[in-house]
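A quick write-up on the structure given underneath.
The complex appears here without one of its protein chains, the remainder shown in place.
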Amino acid sequence: MSKKLKFTLLTFIAFAFVGTCFANETQSMSKLDQVIQVQQYFRAIHIMAMLMVGFGFLMVFVKKYGRSTITATYMMVATAIPLYLALTGLSIFNIQEPDINKIILAEFSAASLLIASGAILGRLKIYQYIALGVLFIPFYVFNEWILFSGGLGLIGVGKMIDTGGSIVIHTFGAIFGLGAIFSLTSKKGYKTEIESDSTSDRFSLLGSMVLWIFWPSFCAALVAPPDLIRTVINVILALSGSTLATYFMSVALRKKVSPADIANATLAGGVAIGSTCDSTTAPIAFVIGALAGMISTYGFAILQGKIQKAIKKIDTCGVLYLHGLPGIFGGLAALVVVNGIDKKAQLSGIAITLFIALASGLLVGKIISFLGKKTGIYTDSDELIID
Amino acid sequence: MSKKLKFTLLTFIAFAFVGTCFANETQSMSKLDQVIQVQQYFRAIHIMAMLMVGFGFLMVFVKKYGRSTITATYMMVATAIPLYLALTGLSIFNIQEPDINKIILAEFSAASLLIASGAILGRLKIYQYIALGVLFIPFYVFNEWILFSGGLGLIGVGKMIDTGGSIVIHTFGAIFGLGAIFSLTSKKGYKTEIESDSTSDRFSLLGSMVLWIFWPSFCAALVAPPDLIRTVINVILALSGSTLATYFMSVALRKKVSPADIANATLAGGVAIGSTCDSTTAPIAFVIGALAGMISTYGFAILQGKIQKAIKKIDTCGVLYLHGLPGIFGGLAALVVVNGIDKKAQLSGIAITLFIALASGLLVGKIISFLGKKTGIYTDSDELIID
Partner (left out) sequence: MSKKLKFTLLTFIAFAFVGTCFANETQSMSKLDQVIQVQQYFRAIHIMAMLMVGFGFLMVFVKKYGRSTITATYMMVATAIPLYLALTGLSIFNIQEPDINKIILAEFSAASLLIASGAILGRLKIYQYIALGVLFIPFYVFNEWILFSGGLGLIGVGKMIDTGGSIVIHTFGAIFGLGAIFSLTSKKGYKTEIESDSTSDRFSLLGSMVLWIFWPSFCAALVAPPDLIRTVINVILALSGSTLATYFMSVALRKKVSPADIANATLAGGVAIGSTCDSTTAPIAFVIGALAGMISTYGFAILQGKIQKAIKKIDTCGVLYLHGLPGIFGGLAALVVVNGIDKKAQLSGIAITLFIALASGLLVGKIISFLGKKTGIYTDSDELIID
């Protein structure tokens, strides 16, 4: 009964917000500009493939929780996008963009949410993922507003270099997720090993590849046509760098290769090149990618075990090592790589993001834990009808 | 021997039709118009992904029939597209479009065929799926000709509002399939439970996500650049609406969530928004989607069992509940939503589609059943070489 109330409440909130979003009339623009908008739409579709099959299936490596993960992905995407549109359409915050850009920005917020959820995967009921989305998006919008729209007057507009979202998307999501695990790791959950098998691994690697394939469109989604091809080449080379580096690091650190490294750290180049994807050159992009792959693999192979033991908390998908550290590295790399960068603004942006993400993650984790907390971890049979 | 004859006959028909289709010379058009055509081609590729990995893998939920389903999908797509091109290229019917539009229309016909096949999945031999395609497409073209090209003088050109095919694609396919099950459900088949497992479910959810991702391109495939972005936003919001509604309805009606609801009813918003995708606004699109998700989930959770018991026939994939009811709802929603709609034409179009689809489905089901009918249901080992 109280559960149904919660459902009703959450639905109400989601619907109410959405009811306020309105279709912008297409401005009268030239035929050529319309064509350029349509090209952005194709990138928006690519990003949608990343959200659903990419992030969604990457998380399917948990053998007994695959169908729940996919269901949760569906719900988070369907919560984040309308909610982001509603919040920014309401003009509460100072983000004003023409139509298709707003869809892309909404997808970015969904990506960040999915990253955050990776840290606590398996420890929420499905409706709690929806609640997570409802609570996450306002903080995400708040941080984005400070970094890019001069919100609170902290960072000048255009000073923060983060085209593909190393900081605003990846780092924010990862650190938010880290904050949330503090209230959402039970003792029993901490001790339960996460099992994967040959099939769940292959699905996860499928998700990983879909992310790899469309990553150039993610980074270049808002880049104007003259810079687009260079951006795309940089992203492809960064991913190539992290892919090769992951293999060599994984062998070096573990003797054998971990499929989890291949599924995750190969993508670290895409995470790290986000900040500088449109402002660097191909060889530097390759090097940034290779270093990010090394950092990420080191994270999965060495740090993850140590940190989890130290804090007695579980980061299910290791989002700190795929999105957190490589994201911060990417944001910092801009200091070295981009000529004439406003270093104070860049460092402030990173610090603010870390602070807001951690604080809001801690808070939201606490709130979500009030809605109910499993002593162990969930499996598909807990919430799904399985014959 | 008689089987080989059938093969030969069918191949002959397919090849003969195809031999008649010819490459239209590219008209001399401006560079910008060529670019716009290429953009339609990208949407055509998106739709192809929906046909193959989308519809194909959505049906892979049947555990012991997955490889046969994929094989059948291959064959139906390869039959429908050349056949549609041949039939409309012959100008027997009054459908004249420039090149790439015709490919898109051919893909639409393949989508409708795949929907129809979903109702009888598992009860045909592979070559019977090809025969189904050969027999289905002419009726599909006939209905399309009446609705959009003034065929038989029943509906004025441009009067039927159905841009994304709620009626002409989804409803037609679903009702045709329903007609076909009457001759193609055996007593034993009716009693055999359809099994799925964790892996077949994950494949099915993958197919579902691919449909979700590319659905905006499906609805907007023939929409001109100025209206395209609005259409796309409407479709994304309709899908978000049905996705959230599916979860809440599934929990409300079943206590636990059914993976089949998640794989199917989440897409009902895409089905229902088809008619009005380019003529409504974002909040209305969200509401149409949410209602369609409720209708669809109610169909799967409550109606499917009752109807199957009443008529003693099996609709394997539940196409009535994903494509039939949400499609009809979408077509009717246009009456309320679209200003200045010709209500008589819209209602006539829906009624004509229902009639032609049911009649031709009953007829074609009968014909197919003459080619052979299994007493139970097929599994992969019946027709495939499996070690």
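As written, the chain order gives the labels A and B, with residue 1 at the start of each chain.
Operating definition for what follows: contacts are C-beta pairs under 8 Å (C-beta built on N, C-alpha and C of every residue); 3 or more make two chains touch, one makes a residue touch a chain.
Values in this document were obtained by computation on a predicted structure and should not be read as measured data.
Peer 1: Determine which one of A:Thr88, A:Ser109, A:Ser183 or A:Thr266 touches the chain that has been left out.
Peer 2: Once the missing chain is taken into account, the touching residue is A:Thr266.
Peer 1: Quick one: say which of A:Met29, A:Ile233 or A:Ala345 touches the chain that got left out.
Peer 2: Touching the chain that is not displayed is residue A:Ile233.
Peer 1: Give the residue, chosen from A:Trp212, A:Tyr298 or A:Tyr378, that touches the chain omitted from the document.
Peer 2: Checking the options A:Trp212, A:Tyr298 or A:Tyr378, the one contacting the hidden chain is A:Trp212.
Peer 1: Across the whole complex, list the residues on chain A that are touched by the chain not included here.
Peer 2: Residues 32, 35-36, 39, 42, 46, 195-196, 198-199, 201-202, 205-206, 209-210, 212-214, 216-217, 225-230, 232-234, 236-237, 239-241, 243-244, 247-248, 251-252, 254, 256-259, 262, 266, 280-283, 286, 290 of chain A touch the chain that is not shown.
Peer 1: What does the interface between chain B and the hidden chain look like in terms of residue numbers?
Peer 2: Where chain B meets the chain not shown: residues 4, 7, 11, 14-15, 18-24, 26, 31-32, 34-35, 37-39, 41-42, 44-45, 48-49, 52-53, 56-57, 60, 66-67, 70-71, 74-75, 77-79, 81-82, 85, 99-100, 103, 126-127, 130, 199, 203, 206, 380, 383-387.
To be clear about the criterion, only the chains that are shown with their structure count from here on.
Peer 1: When the centre of a chain is set as the mean of its C-alpha atoms, what distance in Å lies between chain A and chain B?
Peer 2: Here the centre of chain B sits 34 Å away from the centre of chain A.
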